[in-house]
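Omission of a single protein chain aside, the complex is shown with its protein chains in their original locations.
Per-chain numbering from 1; labels A, B, C, D and E assigned in written order.
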Amino acid sequence: MPIIQIDVREGRSREDIHALQEALTNAVVDHFEAPREYVYVIVREHPGFNHYKAGEHLPEYGDEPEGLTIKRKPQAAE
Amino acid sequence: MPIIQIDVREGRSREDIHALQEALTNAVVDHFEAPREYVYVIVREHPGFNHYKAGEHLPEYGDEPEGLTIKRKPQAAE
Amino acid sequence: MPIIQIDVREGRSREDIHALQEALTNAVVDHFEAPREYVYVIVREHPGFNHYKAGEHLPEYGDEPEGLTIKRKPQAAE
Amino acid sequence: MPIIQIDVREGRSREDIHALQEALTNAVVDHFEAPREYVYVIVREHPGFNHYKAGEHLPEYGDEPEGLTIKRKPQAAE
Amino acid sequence: MPIIQIDVREGRSREDIHALQEALTNAVVDHFEAPREYVYVIVREHPGFNHYKAGEHLPEYGDEPEGLTIKRKPQAAE
Partner (left out) sequence: MPIIQIDVREGRSREDIHALQEALTNAVVDHFEAPREYVYVIVREHPGFNHYKAGEHLPEYGDEPEGLTIKRKPQAAE
């Protein structure tokens, strides 16, 4: 039973979290031939500040200036 | 930067592990709008015995009888 | 020093969390012959929604309909 | 579904690992009222050297001098 | 890319968390010759109660009596 743990910034919508969990589940089902009922995904949310990458804190989710690489995703296609 | 940790049974081919890592990466890129260069996937491998689900050890990878739900994946489509 | 990490749904009482921590500690002391002072248990709590099992979110703790398998435990025998 | 992760020194017998996994499973079933089929235990093994506690490496499993607190467990009662 | 995960008690100031993240990053850069841009530190915060060491809950951060070993750090030198 593959267990997937993912630590992300807090502040995403439930739709975003669901979409990610579903996509991760499908990734395992499709590529590891694991039965769907064996896949478990846990999402851990922490403030952007608690993520420290390359000596810089991540901005809080939603606080990035327009055009930055990490930004909110339009929910159209969910 | 989403970090994905996945603990699986040891014994998969490098092609399988690569395919899983790529699929997990894409799952995050597509559904969290995270830039690809920020996604990190770590695969940890342990004997099937070390995985204990519902009070039963998982069989070692490749040892499942024909027809069982967890089995080797044909590598055709990679 | 065995380190035990457990990710559960948020919403349990402190009594429940304590009982679990104590039981996990004893499990290690009794079966791994680890001295009690070396055992460390960390409990991480996340919304039920963040737990995604077999393609389904877990219900929030306490929200399960009567009779469901995951439910509140009576605290009588603690 | 409670997920239990435990990082221990490598070198234990399969009987020891099984006994620990079973005891941890029962701890969750008994004290969190989680159904047995939902409990998952992953045991990760690493050299004693990779465990660094209080500024000291743990000895490799089985290398402790007689009488030390961390030692091999007699398998009589399993 | 070394990933550092650290689970601590909640309640620290942002200055404390930053100082820790920076020190951990430098530890890896200096001693593993990892380029700074590859180091990632995630800090997870949980109530002291959720930390169970040697059969005892840790006190909540800031609640320790004067003179105890775990206490607030003066921020003078940051």
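Keep this in mind: contacts are C-beta pairs under 8 Å (C-beta built on N, C-alpha and C of every residue); 3 or more make two chains touch, one makes a residue touch a chain.
Computed from a predicted model, the values in this text were never measured in an experiment.
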Contacts of subunit C with the absent chain, listed as residue ranges: 1, 3, 40, 42
Where the missing chain touches subunit E, by residue: 1-8, 12, 16, 19-20, 22-24, 26-28, 30-35, 38, 51, 53, 58, 69-73
On subunit D, residues whose C-beta touches the chain left out of the figure: 7, 44, 46, 49-55, 57
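We adopt the following convention: only the chains that are shown with their structure count from here on.
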Over-half contact-pair match to C-D, picked out of the listed pairs A-E, A-B or A-C: A-B
Distance between chain centroids, defined by C-alpha means - subunit B, subunit C (Å): 25
Residues of subunit A engaged with two or more neighbouring chains: 1, 3, 5, 7, 22, 38, 40, 42, 44, 51, 53
